[in-house]
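Omission of a single protein chain aside, the complex is shown with its protein chains in their original locations.
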Amino acid sequence: MSRSTMVWLVVFLLGAAGLATNLVVRPKGFGLAYVHDEPVRRVEVTVGPPIGADANEPTETKWVEAGGPELDRPNVSRTTTPEVSWIEESQVTPAKAWDEMQGDPSYRLSLKHTLGIWVAAFFTLAVLSFLWRDNPVYKFAESVIVGVSAAYWMLNAFWATLVPNLIQPLFPKFVQSWAMPGTTGEASDFWFVTLVPLTFAVMLLLRLSPKGGWIAAWPLAFVIGTTAGMKLVSHVQADFLSMLSGSVLPLYATDAQGRFELGTSIGNFVLIVGLLSVLTYFFFSVEHRGTIGKFARLGVWFLMVSFGAAFAFTVMGRITLLSERLEFLFSDWLWLIDPKGAHTAMGLLFSIR
Amino acid sequence: MKRAVPTLIAATVGFVLVIAFFIPATQSWGETAVVWFNILAGVAFILGGGNLVKVQLETISARRKGYGYAIVTLAAFFAMLAFGLLKIGVHPQAQYPLHPWAGPHDAPSSPFGWMYEYIFSPITATMFASLAFYVASAAFRAFRAKNVEAILLLGTAFLVLVGNTAIARITDALPESLAFLRLDSIVANLMTYLSTGAWRAITIGIAIGVAATSLRVLLGIDRPYLGRT
Partner (left out) sequence: MLKFLEQLDRRVAFLLMGLAVAIPILFPLPLSYKPSPLAQSAFDAIDRLPDGSKVVFSFDYDPASSGELQPMSNALVYHCARKRHKLYFMALWAPGKTICTETIATVLLKYRPDAAYGEDYVELGYQSGNEGVIKIAATDLRQQYKTDIKGTPLEAIPMMEGVNNLQAMDLLITISAGYPGSKEWVQYFSTPFPRTRMITGTTGVQSVSLYPYIPNQIAGMLGAIKGAAEYETIVNEQYPVNGKPVPELGEGQRRMGPQLVAHMLMVSLILLGNAIFFMQRKARREGRR
């Protein structure tokens, strides 16, 4: 048996033993998810003008909750359209489910979400396994995420932007009957303008074909031209002019009562020296020699300080993300801890808190 | 034709956006261009998906090394795509019960929502989190106080690392007259003045660079959209 196989075997055995122990010390189990089923019943009503108002005012047809208070209003009456109902499922914490489950069958254990937690735990460990070395389990997780995220972003763009802003203006009636019933179904006066982005969209997708690639240069030129136009103005305004005007700071700083503030004055001086020296370092048209060279060197020191700070903040960020992941494993999956008060009281091991 | 039209498109739309900023009467031209831009940004995701399928299919048909993983990628892609596109397991919106297609494609109780919650979320989050391990290793192996620059970098990192933790409160014991020596105010001043001066210079430098690049695109000097053809 190779060393690597040995290590994996030990890890798996330890893991299995841990899970088994956890199951024994935790009579209610762990890694479980519960849901609440809520029936949604909708009825169609017509809402007439309020009593006493002009009877010629138009009536409105809409859907309301069956048995809801709106149905009792005198100007509201049901249409002949039959009631539509379905069951909306929402996740609840195990603690809540156990409290409610006794007399209420609408709270139940969810196999789908329970499996989900275990799948999520599997993928979390699969990605972490890369720390030991590259392995098929990690590669599997990596391949899955590539496919899933590509489809995820694609569909969000499709439903959120392309349907309402590209397809709807061109086919308002169809889109109203299909995905956007809230729209009027009438074309706007300038609907044909949308043919331009449609043409660009088709041209862009031609990039996928082996031969039509060159035609994609048109929409790409549009995208790059727009980006350039937007960035030119925004960068000059926000990152150049505002940054300069924001750095015109008093070297003799005073507080609201007009008293001299030593700390702020020194701070402002340091900030301005830092800004100028780093700019000098970035200025390549003059040779960095003599006084300018020394000043530019000071700029490098300022840069190093800001990189050091950036490094420390990055470390803080990554550590936080790791603690979120471990919290998921310990709390949502293994139920070793319960910071959110979501499931069992502590097991034997971690009862002292 | 292959070169002139794209150059003209880029220049026109770019200048329209610049003009729209300065002349309020032309603002709506700029808005139209941006609406189209946002549509094309959406189409780019579809292009991305299409491209992924193309590349993976090539890998599989050529039986290149690791083509098994390409099959996994494709299976994951098409599963997610089918769930979201067909809105499988999605209920209608409460106010439009007769329009099942108007329901949210990403409802948490749908298979699409399930894959988001239990596959997309944990994998991306863990991939980002693993970097914590690599910074630890890098801290041990790569950070060496070799010269003044490195000492400054390390020293600052040190101060900020310690100053950002709860342990920094030990220095709260310092009297009010020495409050500026408390670790948290050292870090605050370091961030507000020392680091910010340098970072403003970097921001200004980038702004000039971006403005220059943008102008080159608008004037047709740079034509990145033509690619290598």
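Lettered A and B in written order, each chain numbered from 1.
Note that contacts are C-beta pairs under 8 Å (C-beta built on N, C-alpha and C of every residue); 3 or more make two chains touch, one makes a residue touch a chain.
From a predicted model like this one, the values you see are computed outputs, not experimental measurements.
Q: The chain left out here touches which displayed chains?
A: A, B
Q: Out of A:Glu142, A:Asp239 or A:Asp332, point to the residue that touches the absent chain in the complete complex.
A: Final answer for the missing-chain contact: A:Asp239.
Q: Which of B:Ala10, B:Leu52, B:Leu154 or B:Leu218 touches the chain that is not shown?
A: Per the contact definition at the top, the residue touching the missing chain is B:Leu154.
Q: Check the options B:Thr12, B:Asn38 or B:Thr213 and report the residue that touches the missing chain.
A: Here the residue in touch with the unshown chain is B:Asn38.
Q: Using the touch definition from the top, which of B:Val18, B:Ala102, B:Leu152 or B:Val217 touches the missing chain?
A: B:Ala102
Q: Using the touch definition from the top, which of A:Gly18, A:Gly67 or A:Gly182 touches the missing chain?
A: A:Gly182
Q: In the complete complex, which positions of chain B touch the hidden chain?
A: 27-28, 31-32, 34-35, 37-39, 41-42, 45, 93-96, 102, 104, 106, 108, 113, 116, 120-122, 124-125, 127-129, 132-133, 135-137, 139-145, 154, 157-158, 161-162, 164-167, 169, 172, 184, 188, 191-192, 195-196, 199-200, 202-203
Q: What residues on chain A make contact with the chain left out of this view?
A: Counting only chain A, the missing chain is touched by 131-132, 152-153, 156-157, 160-161, 164-165, 168, 179-183, 226, 230, 234-235, 237-239, 242-243, 245-246, 306, 309-310, 313-327, 330, 336-337, 339-341, 350, 353.
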